[in-house]
Each structure stands twice: as C-alpha cells, then as structure tokens.
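A single protein chain has been removed from this complex, and every other one stays in its place.
After this line comes chain A, so read on.
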Amino acid sequence: MTGSTGLTNGGLTTGGLTNVSRRSVLLGLAAGTFVLATRPRLSFGQDKVYGADAMPGGVKDDPRIFLSIADDGEVTLLCNRAEMGQGIRTSWAMVVADELEADLARCTVRQAPGDEARYGNQNTDGSRSMRHHFMPLRRIGAAARQMLEAEAAARWDVPVAELRTDSHEVVHAASGRRIGFGALARGAAERPVPAETALALKTPDRFRYIGKAALPLVDNHDITTGKPVYGIDAQVDGMAFAVVARPPVYGGKVKRYDATEALKVPGVLKVVPIAAPGIPSVFAPLGGLGVVAENTFAAIKGRSMLEIEWEDGPNAGYDSASYRDTLQSAAEKPGKVVRNDGDVDAGLAGAARRVTASYYLPHLAQAPMEPPTATARVSADSCEIWCSVQNPQAIRNDLSQRLGLPAEKVTVNTMLLGGGFGRKSKPDFASEAAILSRAMDGRPVKLTFTREDDIRNGFLHTVSVERLEAGLDETGKPVAWLHRTVAPTIQSLFAPGAEHEGGFELGMGAVDMPFAIPNVRVENPAAEAHTRIGWFRAVSNVPHAFAVQSFAAELADAAGRDQKDCLLELLGPDRKIAASALSDPWLYGEDPEKYPFDTGRLRAVIETAAREAGWGRDLPAGHGLGIAAHRSFLSYAAVVVEAAVSDSGELSIPRVDIAFDCGAVVNPDRVRSQLEGAVVFGVSLATTGEISFAEGRVEQSNFHDYEVTRIDTAPRRIHTHLVSPTGFDAPLGGVGEPGLPPVAPALANAIFAACGKRIRSLPIRDQLA
C-alpha cells in the first residue's frame, strides 16, 4: 500500500513488466492453485443469450480469479478490461470494493493478461465494460465478502446472520468483536464460493462508492508524476527498436528493394521483409520492410534510406473526390431495403411538399496520442508481448497461430493505452513486433508506428453519403421518410466482396430511427471498400446521426418551425419501441426485452439539454443554438451547441450542453469526463477531420494536415447533465461512445441558426468563409 490518497494501481507503474507481485507471496483468495469451473449461467429457459453472456469467452464472476487478499488485508483486484482513458480501472474497483465492503484505499488494481478462457471476454470496445460487468463485479465482491463472513462465523461460532462487514472488517456487534480481512483471508479462501442464488447483494441505498462522485482515480497520481507505463514505455532487457515501411496502397506489396544505404545508417541492425497479406487482410500486418535498429530514431532514419519499388495492386485508383461521386450516384438509386414501414412511395407521391438532402462524411483516423506500438520477445518455444491493446486475447490467438505456439506459451501483457478510439482493437502492430523479434532470433523488439504510419495505415472510419428524403403534409408534418445510407462496411475487412452495411452498422442509427412517421423506408445501396475500414468511436452512429439529426432540423426549417419543438414532435408520444419494430435484429447484442427504444428517455434528455442551455434565449448577433439527440449503445444523449460565426466566417463555440441518460451511473465523474471528451472529439471531426485518398494513397500524414481540435478551438464551456430517471433499476447503457453522435449535427444546426449556412458536408473547415 502506498500512501493514503486512495486506490493504487499496483500493476502498471514501478512493478511494470515483471509484474508478478510486490509481495513475495499473495495469499488468501489468490487463484493460483485452483482449477476453476465456470459457474453455469442461469438460463431462465431462454434459447438466445444476450449481453455479456453472448460474448466470446462469456462472463467469469468467480472471486478467486479476480481477487486476492494478503495477510495484511491488502486487496488486489484484477481488471479484465483495457484502460484507455475511460476510467474502467477505477470503476472496476469501486464496484467490487463496494460489495466487498472493502476500504477502497486498501485496494490495488492490476491488469489481467490476455486470457479469455480464464478471465472471460476481453474485448474492450462497444461501450460495454461496465454495462456487461456491473453485475458480475458485484457478485465477485459479494461472494468474497460472504466467504470472509462465513470464516468469521466459524471462528467465533456465531450465526453468520449476526455479522456485518464494514470497511475491511467483519463485525459481531453483539459481542463487540471485529476482525480484519487479512486475518480471515487464508481460511476464507478454503471455503466454497457461494452459489449465485445465495448471494446477498447490497441495496443501492447502501452503496458507498457506486454512483458517488469525487473518488480518486486509480492512476491519476502516477500520471501527474510521470510514472505510468503505457505500451510504448515497455522496457525489456536488450530490446531493439523498429519501424516498418508499409505499402502505401491497401493491397500493395514490395516489388523490389535495395537496403544498402539503409544498412549504412549507424545503429541500423537489419532490414526484414514482411509478407503482404491478401485482400481482405483482416487484422494482418500490411507487409513491407521492417527496419530494426539500436534506437527508434536510427530505425526511422534507416527506413528513409530504403529504396523501394511498390506494386500498388487493385486499389491504386482509389480517389476520394471521385469516390464521393460514386457514393452519391448510388444514393440516388434504390438499394437493398433494410427497413420498410407503410408505403413510402405512396407517402412521398401524396405529400404536399418534398424535402431532400444528402450528407457527406469523410474517412477519419482515430489518431490516439499514443500511436500503435508493441514490444515482443519471441523464442523457439514461447512469445511474450507488451502492448496497448483493446483485445489482448485476439493477439494471443493471432500470435499462437502465426508462431505455431500453443496459446499457453503466448503471454500478452496489456499495458495502459494512450488512447484507443477503436484503433487498438486491430492488433496488426503486435503481429509486426512478433515477426521482427523472430527475425532477430529472439531479441526483443519494440515496434513503433510513427504518426505518419498511424495516419497512413489506419483502420479508418468509413466514408459515407447519407441521402434523406421526406414528404410533408400541408401542415409541414412528415408523412414519409426515405433514408439511403451508402458506406463501405467494416465487414469488407473480413469478407471478400462485402458491399452492404452489416446489421451492427445499420443498427447504429439508420434503421433504429424512432420518429413517429407512418411510412419509413431505409435502403442500403452497395459500396465497395478500397481501404481498411474499422471501428472508430461510435462507429456508424456518427454518419447516421449527423444525417438524421441535420435533416430533422432541415424539416423544421422547411416548416418555419423551432428545431427543438419539431424534434420532439417527430419523436411523437412517449413509448417503448421494440427493436423488431425498427427492423433492428442487432441492438448492440442486448436483450430486446430489457432495452426497448424508450422515446420518453430521449425526450427527457432533449428537454434537459434545452432547458439547461437556455433554449430560446437572446443571443448576440452571429450566434445560434442548435440541437440534436441520438440513442446509441443503449444510452440517450442530447446536445445543444451555441455556435458563433463572425462576419469573416470564423467559427467559435462558446458553449455546449450535453444531457445524458445511460441508466444506472456507476462513476459519475468518469461519465462526465467521457461526455466532455466526446463533445470535443465531435467538434474535432466536424470542423477539421478528414482522411482523403489520391492514387490509392492517404493524402494526410500528421497533425499539421490531420488537424485535431486544440484548447483554443475547443468549446469554451461544456456543461454535462446526467439524467438517470430510474436509478439502479435501469439497465446500464454505454458511456464511452454515445456522447459523440449528436455533437456534429447539433453544431451544424447551430451554425445554420447563427448564419443561415447549412452544412451538409464534413469537415466544415472553411465552408463558412
């Protein structure tokens, strides 16, 4: 235990890479010697499983896997999700400690290595870490507490019902006896883990940590003193450093090369050819030439001296300007029908007025501040890797196959992530590090993507045209809605010829559009992918919400009405819409019974954001308010932006209000921080974010031409408003992503209110000049 500031973070600082334990032995509930059977999940007679139970690896909630208590009472928790700024390591501990009745200041968090069979699902994505693990974590804490209580009851020979646990001690009030966790741990570890039905979970009114603000963050003190170990900081004795020259066009390969000059650079050790994969490449490295050196700079310099002739392959003609025309043409023609309510053709034909608009959103790169990086040590019979990844188990599987090693011989150490945003769930970089270490006969190699490598070798956010058409009746009320969404799909990464959005993409705001309009059709014309398309924070919700929420405001404008009033009217009466009624078989993998689209909750966040932002207030000339709302990842978000456009067309954003309902709130401060981040991330992609291609090559390279929002261009004030109408009765929604989708359309709507210019193409850049 280090100091009194609160929770500590054991695993990732000074303990670092040889992360066994700061103690020589870890006693108590430590799991080392147990062979564990997963407790069977209660089935409730259901055929289909949802949520965490449906994930690869499922859920593990055995306290002996995740929790140990040392003789001095120190509690160590293993966190099974990657930390990339969302605060999961802190929230994880809050939940377990609460049910355990542990003192959070005597808990240390360590990071679980990649091992899905042991720890359960490890995909840190989809805004589901707490959504899926809140109840399992509570069960872990409660089970361990009950094991400690059972041990105390046996020692004192009193009924367990006479005991209570409080702040790291079991107390027998009648006799005034108290005993600490440390003294009970060894005995408790021998006791059976209570069955799920025998667990006594706390009632929410007794939560000490869950839902409480202002708790210390597990890694904050280290961060402010420069101690945390991110993937890029891994230190392995004797390691070399590497960068890779990759084909500039997706699907390309090295035709011929000359490494003579590169090898003359002092410090350069070796140039290693890496085979190019076919298309689709899944998560495989892109191939090219690895340059291994005694330090990163020598590797970079060596790479610049390589003479390479590339064979560009089938995507050499990828050009963003012409591809935009291709998408637009596709959007003008009927496509695969993915939702069809009523009769849209008749609705449009009989309308008093029709409104049509198309919206364009370019590719985007996640560009986490820590670029992709991994350090690998590969020997003939084992592999160990240290990296910042969102899915360590995928790396373990990949390396096991790639290196021909059994999975148990592959150790994946999940380090802190310097941001992820989806990029680090595609571990091509980890494979590269392993390939290079093997080529160096087992010498450890740290592979780093330079920023140019990151921008040019991404798994990019899709590019899309969203065409909306509505028919309005005489009063301006929409009676028909036709949405064509055209965008290359993430599935093109896995399946040759995949040209239609998957259910998981369409279910991100295209088909699950809740407006009370009798005739609705959503179509998805085909779009061919010419680069790697991947997950980007909030994924397809970004283009879908931009189009739908911009168009809703355009319909209000067409009717000469207030944006917010029209939005609420479009939403219609409060009701719970089944996913099936929205032609959405996906629903983020969750149970449709548990998660209907509750339009009352969307209404509540719209009303809250509008009220808190002072919707309708007097504004200075050139200022305007815009609103947008969107449900994604089972959470409801509404944003009001105040935009200011100067006479010369300069945009500034004095204020943003975001209202958010994610069901039960576990860690309010981290929810707020995620929303603050989402607001600025949304402003960034709306104002300057664009990756474009010419001759198959990414045109941008670094932060000078892939600009991200800075402190001086970020909204000056951000107000977050948490709306949680039903407290802990509400099933949890996601947090990391759902704040993002409504930001860009709210900004576009605010700009229209400020200066009358309708933004239909992102980024905004100089469109206001």
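Following the convention adopted for this analysis, contacts are C-beta pairs under 8 Å (C-beta built on N, C-alpha and C of every residue); 3 or more make two chains touch, one makes a residue touch a chain; residues count from 1.
Following the convention adopted for this analysis, contacts and distances are computed from a predicted model.
Enquirer: Can you pick, from "Electron transfer flavoprotein, beta subunit", "(2Fe-2S)-binding protein", "Dipeptide/oligopeptide/nickel ABC transporter ATPase" or "Acyl-CoA dehydrogenase family protein", the UniProt protein name of the chain not displayed?
Expert: "(2Fe-2S)-binding protein"
Enquirer: Thinking of the whole complex, not just what is shown, which of A:676, A:690 or A:737 touches the missing chain?
Expert: Here the residue in touch with the unshown chain is A:676.
Enquirer: For the chain that's not shown, point to the residue among A:165, A:281, A:599 or A:709 touching it.
Expert: With A:165, A:281, A:599 or A:709 as choices, the missing chain is touched by A:709.
Enquirer: Touching the absent chain in the whole complex: find that residue among A:155, A:177 or A:451.
Expert: A:451
Enquirer: Give the residue, chosen from A:370, A:590 or A:737, that touches the chain omitted from the document.
Expert: Counting the whole complex, the residue in contact with the absent chain is A:370.
Enquirer: Which positions on chain A touch the chain that was left off?
Expert: 5, 83-87, 216-217, 219-221, 223-230, 232-233, 235, 241, 266-267, 295-298, 300, 367-371, 416-421, 448, 450-452, 669, 673-674, 676-681, 684, 702-704, 708-718
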